[in-house]
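With one protein chain held back, the other chains of the complex are shown just where they sit.
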Amino acid sequence: MKYLTSTLEIPIRFSETDAMGVVWHGNYLKFFEDAREHFGKIYGLDNLKIHDKGFFIPIVHSEINHKASLHYGEIAVVHSKLIYKESAKIIFEFEVINKSTEQIAATGSTTQVYLDAETRLLELTKPEFIIEWENKQNWNDEK
Amino acid sequence: MKYLTSTLEIPIRFSETDAMGVVWHGNYLKFFEDAREHFGKIYGLDNLKIHDKGFFIPIVHSEINHKASLHYGEIAVVHSKLIYKESAKIIFEFEVINKSTEQIAATGSTTQVYLDAETRLLELTKPEFIIEWENKQNWNDEK
Amino acid sequence: MKYLTSTLEIPIRFSETDAMGVVWHGNYLKFFEDAREHFGKIYGLDNLKIHDKGFFIPIVHSEINHKASLHYGEIAVVHSKLIYKESAKIIFEFEVINKSTEQIAATGSTTQVYLDAETRLLELTKPEFIIEWENKQNWNDEK
Partner (left out) sequence: MKYLTSTLEIPIRFSETDAMGVVWHGNYLKFFEDAREHFGKIYGLDNLKIHDKGFFIPIVHSEINHKASLHYGEIAVVHSKLIYKESAKIIFEFEVINKSTEQIAATGSTTQVYLDAETRLLELTKPEFIIEWENKQNWNDEK
């Protein structure tokens, strides 16, 4: 498995908590989005660049496993891992750590596909500029 | 003062509460939006129709006064009042009642203006179709 | 497989859309929450009753598959299916239909567990009042 990683710290917002006193479960998808965004900035491939090239990359699948709660005042450390794929899919895996307890709060993943921004039709192969970008990266390799 | 009114019941969503166990204050702007939407449906002047006519109606001012809390499981009753204006402004006043306690949870208002959807420039006078719509309404009058 | 079903219509809120002009993907977890809530009301087993009995039922897993977009002005029809389980888990499956196009917008599922509200420890067996509730339901059966 070839992959690239990045890490983002996200302080919990008060507005993200719910009446159980913890981060509302759906907000982890915001953390994942922030983490992808951050990954894009680090590796020079953000959403806006992808839009400029004529593509949308909507989420087609997302998944969260909750292990422990996060509270207001705590910091979520989100580790993102982009998994290299031959097919025209963008798959990220995430691990959210509670910085103070060092416990895993959640794991999860998202899958994105390429749509032509004009026709909104699915791209069956990776766009050329993506392949170029992939070739320039220094992928980790795990056997 | 000439005005039109409508009333909408909104059950509180769990995701709308915060760690204090009450509706997070910013969510009242969603209630106001839902209430405007509902008003539009009742009076035949919703956002989509306005967009079709070539206008955007962004919020330029909003204001909330909080009087009491709303909790998960309760129902917010939102009374909306569209105030008739000579100028090209859409002003709504809102009163949010906690259905179970009959207490006022909040009052507030929003102001919208007309933008040309193409140029995004401010309209200084009311669009023609708005004046026609206004003429057809049966306004309440308060002295 | 034994199951119970319910259906909820959710008009899309403007605040739920994103800059691609469609419902932001994370908001489907709000739809799922609303749908569980609605299910609870229909079958007499809502979150507040469960809290009163001394239990929290946090989400431990959630999953969404996106098939098509939902837009402002459209109505999401959410079909919920509670799957009967021997173990102390609450598993819902969801199907979100775009009412105007009759297309599937998304499918998904959530898994909840029982926590003791005091100790916040996991319950390994179903609470007694849940078993009583289950026995009173008229389950659909599919072979």
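As written, the chains take the letters A, B and C, and residue 1 is the first residue of each chain.
One rule holds for everything that comes next: a contact is a pair of C-beta atoms (placed from the backbone, for glycine too) under 8 Å apart; a residue touches a chain by one contact, two chains touch by 3 or more.
All figures in this text were calculated on a predicted structure; none of them were measured in a lab.
K.L.:
If the hidden chain were put back, which residues of chain C would touch it?
P.N.:
Interface residues of chain C facing the absent chain: 14-15, 17-19, 21-22, 24, 26, 71-72.
K.L.:
By the contact definition given up top, give the residues of chain A that touch the hidden chain.
P.N.:
Output for chain A: 11, 13-15, 29-30, 33-34, 37, 46-48, 72-73.
K.L.:
Can you list, in ascending order, the chain B residues touching the missing chain?
P.N.:
These residues of chain B touch the chain that is not shown: 20, 25-27, 29-30, 33, 56, 58-66, 69.
Convention: only the chains that are shown with their structure count from here on.
K.L.:
State the pair of chains with the top count of C-beta pairs in contact.
P.N.:
A-C
K.L.:
Sort the other chains by how far their Cα centres are from that of chain B and give me the top one.
P.N.:
Relative to chain B, the chain with the farthest C-alpha centre is A.
K.L.:
What's the call on chain A versus chain B, same or different interface residues, using the half cut on shared numbers?
P.N.:
Chain A vs chain B: same; shared/all numbers exceeds half.
K.L.:
Between chain B and chain C, what is the separation of their C-alpha centroids in Å?
P.N.:
Averaging C-alpha atoms per chain gives centres 30 Å apart.
K.L.:
Averaging over Cα atoms per chain, report the distance between chain A and chain C in Å.
P.N.:
Chain centroid spacing, chain A to chain C, equals 25 Å.
K.L.:
Roughly how far is chain A from chain B, going centre to centre by Cα mean, in whole Å?
P.N.:
36
K.L.:
Would you pick out the residues of chain B that each touch at least 2 other chains?
P.N.:
Where chain B meets two or more other chains at a single residue, that happens at 14-15, 72.
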